[in-house]
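Here's the structure we're looking at; comments come further down.
The other protein chains are all here in position, but one chain of the complex has been omitted.
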Amino acid sequence: MSNAKPFRPEHKIPVAVLGATGSVGQRFVALLTEHPWFEVVALTASERSAGRPYGDAVHWLQETPLPAAIAAMQVLPTAEPLPCRLLFSALDTSTADAVEGPLADAGYFVVSNASSHRMDADVPLIVPEVNAEHLELVHHQNRPHGGAIVTNPNCSTIGLVMALKPLADAFGLEQVHVVTMQALSGAGVPGVPSMAVIDNLVPYIGNEEDKLETEPLKILGRYGDGRIVPTDLTLSAQCNRVAVLDGHTECISVLLGKRASQDDVRDALRRFTALPQALELPSAPRQPIHVTERVDRPQPRLDRGREAGMAVTVGRLRPCPLFDFKFVALSHNTLRGAAGGSILVAEMAVVQGLVPGG
Amino acid sequence: MSNAKPFRPEHKIPVAVLGATGSVGQRFVALLTEHPWFEVVALTASERSAGRPYGDAVHWLQETPLPAAIAAMQVLPTAEPLPCRLLFSALDTSTADAVEGPLADAGYFVVSNASSHRMDADVPLIVPEVNAEHLELVHHQNRPHGGAIVTNPNCSTIGLVMALKPLADAFGLEQVHVVTMQALSGAGVPGVPSMAVIDNLVPYIGNEEDKLETEPLKILGRYGDGRIVPTDLTLSAQCNRVAVLDGHTECISVLLGKRASQDDVRDALRRFTALPQALELPSAPRQPIHVTERVDRPQPRLDRGREAGMAVTVGRLRPCPLFDFKFVALSHNTLRGAAGGSILVAEMAVVQGLVPGG
Amino acid sequence: MSNAKPFRPEHKIPVAVLGATGSVGQRFVALLTEHPWFEVVALTASERSAGRPYGDAVHWLQETPLPAAIAAMQVLPTAEPLPCRLLFSALDTSTADAVEGPLADAGYFVVSNASSHRMDADVPLIVPEVNAEHLELVHHQNRPHGGAIVTNPNCSTIGLVMALKPLADAFGLEQVHVVTMQALSGAGVPGVPSMAVIDNLVPYIGNEEDKLETEPLKILGRYGDGRIVPTDLTLSAQCNRVAVLDGHTECISVLLGKRASQDDVRDALRRFTALPQALELPSAPRQPIHVTERVDRPQPRLDRGREAGMAVTVGRLRPCPLFDFKFVALSHNTLRGAAGGSILVAEMAVVQGLVPGG
Partner (left out) sequence: MSNAKPFRPEHKIPVAVLGATGSVGQRFVALLTEHPWFEVVALTASERSAGRPYGDAVHWLQETPLPAAIAAMQVLPTAEPLPCRLLFSALDTSTADAVEGPLADAGYFVVSNASSHRMDADVPLIVPEVNAEHLELVHHQNRPHGGAIVTNPNCSTIGLVMALKPLADAFGLEQVHVVTMQALSGAGVPGVPSMAVIDNLVPYIGNEEDKLETEPLKILGRYGDGRIVPTDLTLSAQCNRVAVLDGHTECISVLLGKRASQDDVRDALRRFTALPQALELPSAPRQPIHVTERVDRPQPRLDRGREAGMAVTVGRLRPCPLFDFKFVALSHNTLRGAAGGSILVAEMAVVQGLVPGG
C-alpha cells in the first residue's frame, strides 16, 4: 500500500442523484454539494416532482441549509436520458428494481444504496475499507458502453463488517452474534410513527435480519475468477428499532479462528487501515475504527459524528463467556451507512478507472 | 400441584416498607395499599425524612394518587423497633448492607429487593414460579426468633429466568446469550440524566452484566441438603439503557440440552404454570408467560402491563443459526422485576408458614 | 341540581362504533366494552376492512387487551343498515362529511368526535359539565325518526373550556390567551413521524388554532330560541406538538369580567361541579377540575390519568402582569378529549331522553 498516493481527478465529475427528494437522497445532495471531485448536475424524482424546482419538490429536513443553486435545479424524471454517466441511486427498492438495470445497460455507472442488486452474482457489494478489490466484478457485468451497477450494503451491515474485517484478517472468524439497536433515520420519512417509539422500542425491522445474516458473507468473501466466494462464517442477527435519530449500535460477540488476547484484538481494531486511507480518498476517515476505553461508550449521539460520520467506534471490548470476545460497535447509518458510504464507493471506483468519463 | 388450593390468611398481616420514599419504595406502597393480605403499618426512610408525615417526605411520582391514610403516616427511621415482623426492603445497597442482617437477627422477616444478600449461601433468591422450594433455605439461616432474609433477583434477571425455566424443565439448557434494552425506571430518580437518553442510548449499566450472568445459575439451581447447587449453564449478557420508562426487553438465544422443535418450545412456554398459579396467590399472574405471534411484539409500552405487570411476554420465537432458538422477552421491571416480585415472594413465604405472625 | 339523582337505563343500550379501527375508534371500543349502560353490537370501518373479524382488521395499539368477543365481531361497512340507533363516530373528517348527515336523516343518533358538523347552527357542541342544556338543539334539526347529530369538541378545546367555565360563571370572561403543548396521540397512527419529535417539537398543528379560537365561543354561548348565541370573548391560541404520548398541556392567561382575588379563582375552580356530577353519570369524574398546589404540576404523565382520564388538572395559578391570572391546565386528549368525552355526551343525551330506544 506504500505506493498508493492521493489521486485527484483533473476536472470535477458530473453526477446525478436518483430519488433525490427522499431522506437518503437529501443526504446525498447535502454531501455532494461540498464534494471536491463531484458536481451535481441532475436530480431525479418521481413523476409527481419532475419538472418542478428541487427546492419546491423537496421537503428539506437536513440540518444544513439547501444551497440556492441546487434548490433552483429542475427535477428530472428517473429515466434516460440523463446528462452525466455517474449516478447515485437513493431509489426505493421497487423503483430501483425497475430502473437500475436498464440504466446500467444504457451505459450509466450506477452506485446504488438500494438493496435490489446487492446479492446479484456479478454486482459488487462494497465497503471500500473491506473489499475494494471486489469492484473488479463490474468487468463481468458485460454491459455495453461501460455501464455498471455497484452497491453499498445495508446500513446495519456496514458497521458490522467494518468491525469484523480486522478480526477476520488477523485471527479468522468463525461465528458472529449481533443484536442491533437501530436509529429511526434508517426508516426514512415518514418512517416510524412517533407513537411507536416514545417510551417504547420495536424488536423487529422487516427483512433486516436476513440482510445482516447474508450480506457480510459476500463482503468478507474472496474475489477470484470473476466471482465472489462467500466467506465461511455463521452469523445470527436480531434487530431492534429504538428512539435514536441517527446511529446504529450493535452488540457483537465473535468466535475467532485462532487464539487471541484482548490486547491483540484491540490492537487489530485500532491499527486497522486500508486502501481508502492510503489513497486519502475525500470521504475516507483518517482512522476507520476508533476504539474507546470509556466504559459507557460508544453512544450514538456522542460518537456517531466522528470523522464526519465515516468512522466506526468500537468500545466495551471484553471476553465473552460463550464466544471469544464481545464488544459494541456504533456507526452513523445515513452517513457511513448510506449516502457517505456510497460516495466513498464511487471515489474508489473513480480511482480504479471504472467510471466512464470519471 | 393438584392438591394446592387458594390460601387466605385469617387476618391482614401487618407489614412495613423500608426505604419507602425512593422509587421502588413508592411502588411497594402503591401495591401494598390495595393488597388483600397485607396492611402497611410502618414506612421507614433516612434520618432526614424520619418524623415527617410520609406525604411530605415523599416526592410521589406514581401515576396513582397517594392514599390519604398513608400520606398521614409518620415516617420512622430504618431501625428497630418496628411495629411488625414482615418487612419489605426497598433500601439502597449500602443501607441494606448495614441493616438487613441485624434486622433479621432481631427476628424480622425481611423480603428484600436489594442486592446485598442475594448471593449469600443461606439466603433464598426467589422467583416464585421458578424456585419456590428454595425458600427452605431460610431454616438454615439459624437466626433467633424466626427472623430471615429472603431476596428477589435483579430486575433484568427475573424476565430472563421466567422465560428460561420452562425450557430448562422440558429440554435442559446449556448456553444462554442475552442482550438487554433496559428501562429508565430501573435506575430510580434522579437516575439517568435526560441528556443521556434523548436521541441516545447507553450501552452499559454498572454491575448489571455480572448479576445477569450469575443470579440465574442460583435461581435455576437445585436445592438439597440445606444448600443450592447452581445449575450448569453458561450465560453471556450485554446490558443497555434505552429511552423507555418501564419494561426491560431482552434478546435471548438459547442452546438446549436436547433436540426440540419450534412448536415444542412455544408450547413449553405457553403451557408453563407453577405453584403461585396453583395457589392463586394474589399477585400471581394467571398465565406467567404470554406468547405473542405478532411479528413486532413484545413492545414495552404495549405489553409491560399484561396481568398487572406480573406476566412476562415472549415473542419472535425463531431458529437461531448459532444456538437453537432465539426470541424476545419483555417484563415490567418495577412490577414483576421489583416491588411486585417481592410481594409475590412474601405471599409464597406466608403460605409456606415461614413468616412469623403471618 | 339538588333534585337530580342517578339514572340507570333499564336495559343495556346497543351501540355501534363508526371508524372502529383507527386510534380514536379503538379508544371507543376499549371504553365501551366495560361500560355499564352501553353494549357494542356493531363496528364499522372502510371497505378494505369490512367483512373481516375486527381482531384481524384492527392493528390494536391499546394498552389493555382486546376482548375476545369484540375481536370476533365481523366489521361492517360504514353505511346503513346498522343494527342499533346510537352510533359513536370516530370517523375521519372526510368520511364524516359524507355519512353522518345521511345517517342522522335515516334516524340514527350520531354522537360524533369528528369536526364536520361541530359549528353547524343546529348541531350541539357539547362538554357535558359546561353546556348540557345545548343538547336541546337536536330538536331543531328536524330530522325524521329521532335521528340527530351531536358533537364533541376538538381535544384541545375541551381542557380549555372546562377550566374556563367556572371562571366565566363566577367572574365573567373577557380575554383568553392560550398556548398549547399537545400530545402525539391526537394525530392518530401513523400520525406524527418519530423524526419530527425526537429532540424536537413542531410549533404548528393544522387548523388547530382556528378550532381553539372558535369552538369555545359556541360552547360557552347561551342557548335560547332554538339557537346558540356565542359568548362575547376574545381568544388567541398558539398550538404546538410535543413529544408526549397522551395529555394536552395548556398555558392559559385570562382577563376576567370583574375583580377577583387569586383565592377566589382557586375556589371557583376547585368547587366546580355540574350536572354530570349531580347525575353521577358513569363516565363523569367525581370532581371535574383538580387544582394542584405543587409548583411543577400538572405534568402529562403524572396527571392525565386522574379520575380515569376524565378530570382536568389545573396548576400554577398566579397573577399575570398582562391579564388577570395565568395558569396551566392539563387534560387527557383521547379520554376526556375524544372517546371518553363523547361517551359522556351520550350518557347525558340518554338521561335527557334524546336517544331513540335509549
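Residue numbering begins at 1 within each chain, and the chains themselves are lettered A, B and C in the order written.
Methods note: a residue touches a chain if its C-beta (ideal position, glycine included) is under 8 Å from a C-beta of that chain, and two chains touch if they have at least 3 such contacts.
All values derive from a computational prediction rather than experimental measurement.
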#### Entry: Residue among C:Ile13, C:Leu302, C:Leu335 or C:Met348 touching the omitted chain
C:Leu302
### Task
Check each of C:Asn240, C:Thr273 or C:Gln287 against the chain that is not shown and name the one that touches it.
C:Asn240
### Task
Kindly state which of the options C:Glu63, C:Asp199 or C:Asp232 is in contact with the chain not pictured.
C:Asp199
### Query
Taking the entire complex into account, which one of B:Val189, B:Val229, B:Val295 or B:Ala308 touches the absent chain?
B:Val189
### Summary
Logged for subunit A, residues touching the omitted partner chain are 61, 63-65, 198-199, 245, 301-302, 305-306
### Message
Tell me which stretches of subunit C touch the chain missing from the display.
### Response
175, 177, 179, 181, 196, 199-204, 213, 234-236, 238, 240, 242-245, 249, 251, 253, 295-302, 315-316, 320-323, 326, 328
### Query
Given the full complex, what residues of subunit B touch the hidden partner chain?
61, 184-185, 189-199, 243-245
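Rule of thumb we're sticking to: only the chains that are shown with their structure count from here on.
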### Message
Going by average Cα coordinates, which chain is farthest removed from subunit B?
### Response
A
### Summary
Between subunit A and subunit C, the Cα-mean centres are separated in Å by 49
### Task
Just give me the whole-number Å value for how far the CA centre of subunit A lies from that of subunit B.
43
### Task
Return the distance between the CA-based centres of subunit B and subunit C, expressed in whole Å.
40
### Query
Residue numbers in subunit C touching 2 or more other chains?
61, 198-199, 245
